[in-house]
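Here the complex is missing a single protein chain, while all its other protein chains stay put.
The block that comes next holds chain A.
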Amino acid sequence: MSLLYIRKDMLGPSAPPASQTGAIRWLRENLFSGPVNSILTLLAIYVLYALISLSWPWLANGVWTASSLQECRSIVAASAGPDAGGACWAMIHERWHQFIFGFYPPDLWWRPILAFGLLFVALAPVLYADNKSAMSKLCGLIGVLAVLCLIGADGFSFHTVLAIALFAGLTAFAATKPRALLTVTILFPFIALWLLWGGSIWGPITALLGFMVMAMIYSLIAPKLGPVMGASLGFIAACLWWLFLQSYVSEAWQALLPLELTYVTSDKFGGFLLAFVIGVASISISLPLGILLALGRRSDMMLIKTLSVGFIEFVRGVPLITMLFTASLLLQYFLPPQTKFDLILRVVILVTIFSAAYNAEVVRGGLAALPRGQYEAADALGLDYWQAQRLIIMPQALKISIPGIVSTFIGLFKDTTLVSFVGLADPLRGITTIVRADINWKGIYWEPYIFVGGIFFIVCFGMSRYSMYLENKLKTDHR
């Protein structure tokens, strides 16, 4: 018998057999692949059916216009029989603004709306770096939505015209010079601060000056004593500026050149306005802070390492609620008595610190996952520590950490509801309690939670989808 075999002609590729594709095959493979799987599928279908058949009439009988829970109930009874249940969406219809704006004066709603719109413009260059068309689409869409909201809130007023011009200009910018939008990103915190709280425009401008003080001190000291020393001294100088000098300078300018919006105190903030203020501020500060902490924890310098580890472990070991109580009580003792330290600001600082510790650990995980060869290659090419971190290490470590970071962000955003413990009107407990205290809506239970839960879900789901988009976009290992 001969072992010789020679192929005469090579085979070309051919189409897959029909059973590789198609819905029936998918069903069989995924839902009915064996007896256990089939039973589970049937059980799941039954549970779904039971849930829907129980809640559907309640949802379908929902009443959208009524002035009290009693009226809702009588409308439902009249249309669907005395025993039928029905949702009373009329409460949402009547009180939605409290869930959204808290107690913010209605004639000033245009300010949070504008700030919220600008938030997305500021985010555009961060979310879609260098992708002009996505950026300008986002800006345009947000512009249209913001203007529609403004018309709804205010009619066709001066602010609406202002907003149309502003968003049109920004969209044009996004389409032509996307990099210039980064200026909006940098200025946004100060613009938002001013729009939301109002008061003299010199407040945010002098706050911005604090950062310039920091940059100046840094550039003076860093060449002599190194970047870490420069950054910490700069930070201390900026804090001194904010705590002691800023108010005098800003008052002086206000006396010279008065420019102000009606001042809105922090106790007027509530609902999702409050959740977003705390969430957005904490998210955007806690990521860079977390990165620095993660680097500190891996640093060779004993002092920095010990401080970072101590900070992270302490903050992670203490419940957020404890820290919030601290925010409302203890900080007051430590700071000079004449400083007016706003409760929302205090909460933002504490929530930021809290999530920075978590972010630090997530980022550290990403750093640990990088092969040592990446550091060595960066070193061998002559990049210094910060260049290597910024150009080589962080882009990869953060990419690995995206799912974890987004989880922290989602957790943080939902945790903003805990501020109800220090007397702030969060959408979930704060506003709902207030609404239920109204004699007209006493006894309403599911509807506000469904409404608030739905909005939370949309926001968190959005973040989650964005993170998946980002992971996909940054995927460069085409194996």
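Quick note on the criterion: a contact is a pair of C-beta atoms (placed from the backbone, for glycine too) under 8 Å apart; a residue touches a chain by one contact, two chains touch by 3 or more; residues count from 1.
The rule is simple: contacts and distances are computed from a predicted model.
Participant: Which of "Cysteine desulfurase", "Dihydroorotate dehydrogenase", "Arginine ABC transporter ATP-binding protein" or "Acetolactate synthase" is the UniProt protein name of the chain not shown?
Facilitator: "Arginine ABC transporter ATP-binding protein"
Participant: Just to verify: which one of A:Q374, A:N440 or A:S464 makes contact with the chain not shown?
Facilitator: Counting the whole complex, the residue in contact with the absent chain is A:Q374.
Participant: I'm checking contacts with the chain that's been left out. Which of A:S79, A:T183 or A:Q387 qualifies?
Facilitator: Per the contact definition at the top, the residue touching the missing chain is A:Q387.
Participant: Hey, which chain A residues sit against the chain that's not shown?
Facilitator: Those residues of chain A that touch the unshown chain are 371, 373-374, 376-377, 379-384, 387, 391-392, 395-396, 399, 474, 476-479.
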